[in-house]
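With one protein chain withheld, the remaining protein chains of the complex are depicted in position.
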Amino acid sequence: MSEFLLQARELTKDFPVSGNRRVHAVSGVSLEIRDGETLGLVGESGCGKSTLGRLLLRLIHPTSGEVLFRGQSITGMSEKAFHPLRRQMQLVFQDPYASLDPRMSVRDLIAEPIINWRLCDGREAVTQKVVELLEAVGLQEEFLYRYPHQFSGGQRQRIGIARAIAVDPAFIVCDEPVSALDVSVQNQILNLLKALKSSRGLTYLFISHDLSVVRYLSDRICVMFLGKVCEIGPTEAVYRHPRHPYTRFLLDAVPLPDPSLRGKELRLLEGEPPSPTNPPPGCCFHTRCPHAQPRCAREAPPLRDIGEAQVACHFAEGL
Amino acid sequence: MPWNRRKRIERASDLRLESQIGEEERFGDLMRRMARENRTAMASFVIIVLMALAAILAPLLTPYAETDMDLLNRLAPPSAAHLLGTDEGGRDVLTRLLFGARVSLLIGVVPALLSLILGALMGVIAGYRGGMADAIIMRVADITLAFPSMLLAMVIMYSLGGGIVNVFLTLTLVNWANVARVVRSETLRIRSGAFVEAARVIGVSRDRIMRRHILPNCLPTLLVLFTLNIPTSILTESSLSFLGLGIQPPNASWGLMINTGRQYLYNAPWLCFAPGAAIMLIVLAFNFLGNGLLDVLDPRQKKQ
Partner (left out) sequence: MERMTLEVRHLFVRFRTEKGVITPVNDVSLQVPEGSIVGIVGESACGKSMTARAVMGLVRAPGEVTGGEIILCGRDIASLPEKARRQLRGSEISMIFQEPMTSLNPVMKVGKQVAEAVLLHSRCTWREARERTLAAFRDVEIPEPEARFDCYPHQLSGGLRQRVMIAMATVCKPRLLIADEPTTALDVTVEAQILKLLEKLRDASTSVLLISHNLGVIARVCDRVYVMYAGQIVEQAETEVLFKRPLHPYTQGLFWSVSSLREGCETLKTIPGVVPNLRHLPEGCSFSLRCDRCVAACEKEAPGLVEIEPGHAVRCLLATR
């Protein structure tokens, strides 16, 4: 048994778009997720973080590279051989409105994974198990025969979480689970996710564009830009001393709820993001980087150990 | 403190739901709810049942026989003896309408249902499986649609021979392709929804996803197709009869009655009017019943 629950090796995924071009959604990403940790994945829209999450879950197949689950490659496996592992890896969706079948009652929604994996026998036992799960996510038994549209966003997200934990998975990808929710409800869901993690020994990949949410939940964080990892390391180290220029811009841009900081001149990222169909050569951030040197346009920087983190920048030490 | 804080918070989270039906519903409950909420649908249901009963009990309801000719009384207008008048052979129109209902109700409903089932199955498989299955099913459907439907029906009827079962088969084979096309595009739409991906994450098999998630969400479309298929079937049957391939005179079907009555439209309009009204009534009844059922079956429509 390997110490890593999940490993990605040189994962690459291209999608064809019109006119014979390809979007490089994820290019050459390698990372490890340890048993029991939460890895936060941040980046802006279109940086490939959702695609990476789905690659790890084998919901889509990589163009090249492989994914290892407990040391065993799941990329080349047949559908049949992989099936038992499907249970181990679950997904919590961003949009709690679209991810629940509107025609199914809460009982049927949560019973679906239980019946599918024959975790209980008999209608009564299944219902009993559904009630337990409802309680585990903080919903009352009375909700059993209600339908998704009758719930608020936060309650729906709880149903989605109950479905994910129904099969006792080891690993859950949370794909922006709170970005569609109100502030007051968002914290309830984050508390729930944190409590479930410790009570059930879960490992999370937590994808979000909201840096404070990621900071709260994650042990380590991984910053992506244009399909590549630019910085990965322990959460506090990355937040305190961001090494990659992009990470710095990202952290600076977050508006703080403190009006006294208003006078401060902000360093803003200039220009437009490069196109993922035609990424710039070398370091893909060099077109917008204030520290760019001629070398950055020629050579793509590899991930290097700098302090506690790994950074993909030629000049990370000097910054 | 005079009140319990936890109770209050529960009330707060329960506000939007407090007057909701929270019980599991069985089929009887559904029908009762429809009777309560949608009168038109219930009335339609009653009309369909009455028509079916009338067709079954036809010999008891009328003193005449289906094929009794009375040549002295040809094309008689409605009267006390013949409530809906008589046709060109002096046969009682009401009697023929009742006996014709036996054939026409079956021909309206059974092939519409069969083509719906076949078409929905093919459409969902084509849409969800994609690839070869999609290519094969859709090309067969295209070929079916490329022939004029009357011609196709004639060819099939000729090779199968007469008889009501063969009429069912023919009409099903003519109509399924339309259903399959529409259901395929619905499937493609539903398939891209997040809840289908959610089911895949849980490990639900493809067959089960089609059965449990895609088909139920196609229901509204299927229902519209069903009600549209009923009159098409009834009228196609009449054309086949006209060509000597379906039900033969002196036996009656509504389509046949309209077809023969057409020649006397100016002298004896009741010949066309009676079966025409019957077809319209049955189609409307199925339509309203279908809409009512949809409302009742759709959880989003439940009254708050």
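Letters A and B mark the chains in the order given here, with residues in each chain numbered from 1 onward.
Criterion: a residue touches a chain if its C-beta (ideal position, glycine included) is under 8 Å from a C-beta of that chain, and two chains touch if they have at least 3 such contacts.
All values derive from a computational prediction rather than experimental measurement.
Enquirer: Which listed residue (A:A81, A:A125 or A:L256) would be found touching the missing chain in the intact complex?
Expert: A:L256
Enquirer: Which of these touches the unseen chain: A:L190, A:L205 or A:A316?
Expert: Per the contact definition at the top, the residue touching the missing chain is A:L190.
Enquirer: Among A:L11, A:L211 or A:C313, single out the residue that touches the unshown chain.
Expert: Missing-chain contact among the listed residues: A:L211.
Enquirer: Among A:D182, A:E299 or A:E317, choose the residue that contacts the chain missing from this document, as touch is defined above.
Expert: For the chain that is not drawn, the touching residue is A:D182.
Enquirer: By the contact definition given up top, give the residues of subunit A that touch the hidden chain.
Expert: 44-45, 152-155, 182-188, 190-191, 194, 209, 211-213, 215-216, 249-250, 252-262, 266, 268-269, 271-273
Everything that follows uses one rule, which is that only the chains that are shown with their structure count from here on.
Enquirer: Could you pull out which subunit B residues touch subunit A in their complex?
Expert: Of all residues in subunit B, those touching subunit A are 10, 13-14, 16-17, 20-25, 193-195, 197-205, 208, 212-213, 216-217, 298-300, 302, 304.
Enquirer: Using the touch definition from the top, list the residues of subunit A that touch subunit B in their complex.
Expert: Against subunit B, the touching part of subunit A is residues 57, 59, 83, 86-87, 90-91, 93, 95, 98-105, 107, 112-113, 116-117, 140, 142-152, 155, 160, 163-164, 166-167.
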